[in-house]
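Every protein chain but one is kept in place in this view of the complex.
To keep things simple, chains are lettered A, B and C as they appear, and every chain counts its residues starting from 1.
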Amino acid sequence: MTSLKSEKVFRDPILGFIHVDNSVILDLINSHEMQRLRRIKHLGVANLVFHGGEQSRFQHSLGVYEISRRMIDALDHNKQLFNEKKWEHQNDLLVQAAALLHDVGHGAYSHTFEHLFNTVHEQFTQKIITDPSTEVNAILRRVSKDFPAKVAAVIGKTYPDKRVVQLISSQLDADRMDYLLRDAYYTGAEYGRYDIERILRLIRPVKDGFAFDIAGVHSIEDYVISRYQMYLQVYFHPVSRGMEVVLENLLMRAQELFDQNPDNPIFFQLLKPIFSLKNKIDVQDYIALDDSVFNTAFNIWQNADDPVLADLAKRFLDRKPLKSMVLNAQTKPLLADIKQKIVALGFDPKYYTGENDATDLPYESYSPKTGEEGIKFVYPNGEQAELSQLSPLVAAINGKESIDRRFFFPRELLADKEVNDLYLKYKKTY
Amino acid sequence: MTSLKSEKVFRDPILGFIHVDNSVILDLINSHEMQRLRRIKHLGVANLVFHGGEQSRFQHSLGVYEISRRMIDALDHNKQLFNEKKWEHQNDLLVQAAALLHDVGHGAYSHTFEHLFNTVHEQFTQKIITDPSTEVNAILRRVSKDFPAKVAAVIGKTYPDKRVVQLISSQLDADRMDYLLRDAYYTGAEYGRYDIERILRLIRPVKDGFAFDIAGVHSIEDYVISRYQMYLQVYFHPVSRGMEVVLENLLMRAQELFDQNPDNPIFFQLLKPIFSLKNKIDVQDYIALDDSVFNTAFNIWQNADDPVLADLAKRFLDRKPLKSMVLNAQTKPLLADIKQKIVALGFDPKYYTGENDATDLPYESYSPKTGEEGIKFVYPNGEQAELSQLSPLVAAINGKESIDRRFFFPRELLADKEVNDLYLKYKKTY
Amino acid sequence: MTSLKSEKVFRDPILGFIHVDNSVILDLINSHEMQRLRRIKHLGVANLVFHGGEQSRFQHSLGVYEISRRMIDALDHNKQLFNEKKWEHQNDLLVQAAALLHDVGHGAYSHTFEHLFNTVHEQFTQKIITDPSTEVNAILRRVSKDFPAKVAAVIGKTYPDKRVVQLISSQLDADRMDYLLRDAYYTGAEYGRYDIERILRLIRPVKDGFAFDIAGVHSIEDYVISRYQMYLQVYFHPVSRGMEVVLENLLMRAQELFDQNPDNPIFFQLLKPIFSLKNKIDVQDYIALDDSVFNTAFNIWQNADDPVLADLAKRFLDRKPLKSMVLNAQTKPLLADIKQKIVALGFDPKYYTGENDATDLPYESYSPKTGEEGIKFVYPNGEQAELSQLSPLVAAINGKESIDRRFFFPRELLADKEVNDLYLKYKKTY
Partner (left out) sequence: MTSLKSEKVFRDPILGFIHVDNSVILDLINSHEMQRLRRIKHLGVANLVFHGGEQSRFQHSLGVYEISRRMIDALDHNKQLFNEKKWEHQNDLLVQAAALLHDVGHGAYSHTFEHLFNTVHEQFTQKIITDPSTEVNAILRRVSKDFPAKVAAVIGKTYPDKRVVQLISSQLDADRMDYLLRDAYYTGAEYGRYDIERILRLIRPVKDGFAFDIAGVHSIEDYVISRYQMYLQVYFHPVSRGMEVVLENLLMRAQELFDQNPDNPIFFQLLKPIFSLKNKIDVQDYIALDDSVFNTAFNIWQNADDPVLADLAKRFLDRKPLKSMVLNAQTKPLLADIKQKIVALGFDPKYYTGENDATDLPYESYSPKTGEEGIKFVYPNGEQAELSQLSPLVAAINGKESIDRRFFFPRELLADKEVNDLYLKYKKTY
């Protein structure tokens, strides 16, 4: 019914080909809401540090879809080894649609955006899927009246069949499997590589989800460590965070100016709903926002009358990050002094400093918060074991949050010798 | 004087690292005008066909700089083999600055943009370099008063030392060497790969430029063929050209509306100079334009009152290419009829059709137009020979322009069986 | 019946995994005759030039099997597009067994060996398959009494179903597809790479064989050119051929000594049958020969009483190739003089010179000799076209044999200035 006459493929540098043989998937890919993701960078501002990292959320979404499709194929291919639980094909389209759409509600420059406007991209993802005004919703409704709600439930982790949810959202899900490989490929950071072909070969259907053949312990250990290293080296990079703080302070200043005068002509029409309504913004107005809209705003604002707005906009466009030092017992007591010096240099610390925490929980054998379990392995005799019990490396990071707290300040402050010495000691860039 | 305390590197997925040890180069990279290239995609609209191809002109520029640096190193390293002509290091910075800046005047969605607004990006490159209002110019003037003019002359091919010009602009220059590898890497098309390390090893300084050791014939044959295949498979792709025609017609319609009423609020301030002044636009106004500005314009225009503008803007943003067939002796006579049918469907052919030629001259042993010569090889005894005399493959494409002429029309027309049959026969997608 | 309980895989650096799910294939892999191929290098002596090229015929055989398996999968997957001819699965095992065994009769240092002992490896392949004394034969007989004969017929190209033969033996067969990728990977020569994944995607079953979707023209053009370049750069390399001539003269001298005295203790038992019986050697005695046996013979012979045998054995083991110049109208008339000089240096030209032709026919649109046809493409409307009509590059090499004729002589001769000048002019190493 929904299968295409001939399979359609998309050339992908990471996965070779993305294969589509279902017209629902193809129509979703071609929808207004999915095409918008071409204009949102996957890494936010990290492309300003890793100049290769220009990949879009659109291509990542195709990748997550493709990996979910391969996981299903592998589960199906490997099912005969375990008679307890086979893979039910009636869920294939549900999994694949959820995989493809899992990021459809991402905002421009996403995390900064969310923080400032108090939006949650997961909620907008669900709204876009279930709101009858969207193309995505109309396409999903062709499958069945309740299909949009089902897809939204899978993404929201409330769908009753845990096996379906686990493919899209777990410690070894299609989302993570794609972004590690993709971000490593585009940034040129070697860390994110792991042996996806072997992992897919060793996946096994079990009760309530999937597990892996015991032979895969080291391949999956390698995946967990790759992810850990990508966080420390790429996602936590202090220079991108220095750009994020610029962006955050810039938008904060814009909000203040908007609140003073919503008719200020520096706010063109597309921008007004988000500044005035924030997370109550209408779905269609939200969809109209992408990285380009904000870049254009900054382009205009760099010539604005407000000197702080203009300066921060120019710093962002011209990639002039704030510098940083680690926040710890030694540096914290000095912040008041440092801010004094910043003021003395003519900068308002409100707009020219910031604190920023980068945190990641690299692996959890069991999450007390969500009840989510760790990655499981199956022995030939059917017994199971969890990864951190099998790998001393994973055990070493199990449940331990990686945290990097930093204080950001203008580069101009480094002319002060005292601050510069402190900076050299506490910049900590590994 | 201008050398950095410690070398600065940029991680690059294609070249490993970009090495910078000269403060002039580093300051140019950090300049306002170079940072703008981060917001201009290298492939124009081809990322709408090859979803991986999101690379910016900024990273390509870094790559061209790095390859020019490696070419100089190789020429220097290999110079002892030929006593006639050594490499003069006083030109190093000139070559590297020209390599880095060679694309700094590129416009948004470049080729379409140039065609419509009658601009030439090479001219804007030279203006940005020589105009005292730019950061790039100020940085170059630090080297010497006439340095900006020299860099501009190298890029404009009027610089008297041909050896310097040849590194930046010839049939095997740093520009082409970078974009083939980079475009292949990001699009996932395998064709663009060739053995750059071996080619660099075999480069030799000769009178008036560089040549290659005779041992490199097949490596360079492979490079020429790679380039030929990238043109046919990536750069000529009929679907991207279907998007280019949409873009061209969209901007043409916008120009008409602007000419009717320059105060129409759909033209925000950043857009006005280019629509009113075209190639007479001021350098600073030109620099303010990037892909984001146009994307934002299209975003606004999709809700414009003018139905043609709104529809074309939406088609562009949502990636709805025009379909195409090859223009040849069989199809040309049918165009009048086809246009009739397009009118019957309610589309104005002026905005919904287009003709588009893609042409490439893959190799020329000698260009009668420019006097430029082919790629030369040196035998152990000092004799030289030109590539097409050594390679039957290159001889087969020498001087023969690849041309692909097409007529573009709305997909809706394929509902007409007669047109559809014609389309199946003449779509020719290899 | 013959399917394995669980699929067995072999990690392969070129193809990812080799997948085996049939016990006949697994048993063939584990057989005495196939395991012997681990001790025969795929490239003969070319590893003496490309030090990475140590790959065995065993791994190449696994690769050919795996590619044949993927071709069948692709034909099966793509068959619905053409209703005329589907893929018949009853031939799967026949194709896969023939692919795996196609080289099982290869001799040590194969081409030199064949030339000298007048053996033909294809005949020994067929003998090993059909001779009841072999493990391979016993395994194949488990399928059916006539299965060994069928497999031998496929390899010998006499099997009536041309579709089966074409997969194993044609201008784009599993054999060539594997060795190009594998030899490129191990030698580090970049030329052999082509886009196998895309080619497999575009393969289509047609009457009497397979063809390709018209969209694949450039991918297959790239494959043909890759093969052409690998021949010129790797397989024709004058230095490996300088080692082949040493090997040939060494074995020729050994044969003379054997003929003089078959009981000379330098011929240990394993060697006697081949020196005395040549191509009439018994299958089991033939199978006992591998690269190691000959290496050990050379190891012993380097201390033999015969000075020519000892010297040539040492030259071979220590990689001291003969030097060479191209044989052409200019050099041929000088050979008599050169040989005089060789004699004057104390070398017998019979053992210290040689002529060697390297030839390759890179592509034939039609072979008048065998009736074999070129690579075919299918248009959407079902029409077919042949590659050289679609690609000007392939047309340029179609039917034109690449030939490199050389005269080989001892390096010691280069002390003669006249010879050295000639050598510098005619060594031609590209």
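In this text, contacts are C-beta pairs under 8 Å (C-beta built on N, C-alpha and C of every residue); 3 or more make two chains touch, one makes a residue touch a chain.
Here the structure is a predicted model, which means the values were calculated and not measured.
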| item | value |
| --- | --- |
| Hidden partner chain, touching residue among A:V9, A:L232 or A:L361 | A:L232 |
| Touch with the omitted chain, as defined above, among A:H77, A:R193, A:K376 or A:R405 | A:R193 |
| Residues from chain B at the interface with the omitted partner, ascending | 6, 9, 16-17, 81, 197-198, 201 |
| Contacts of chain C with the absent chain, listed as residue ranges | 10-14, 16, 30-32, 35-36, 38-39, 47-48, 50-52, 54-56, 58-59, 62, 185-189, 268-270, 288, 290-293, 295-296, 299-300, 314, 317-319 |
| Residues in chain A touching the chain absent from view | 190-191, 193-195, 198, 214-218, 221-222, 225, 228-229, 232-233, 380-381, 390, 392-393, 395-397, 400, 424-425, 427, 429-430 |
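Following the convention adopted for this analysis, only the chains that are shown with their structure count from here on.
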| item | value |
| --- | --- |
| Copies chain A and chain C touch via same or different residues, half shared test | same |
| Between chain B and chain C, centroid-to-centroid distance (C-alpha), Å | 43 |
| Distance between the centres, which are taken as Cα means, of chain B and chain A, whole angstrom | 32 |
| Residues within chain A bordering two or more other chains | 16 |
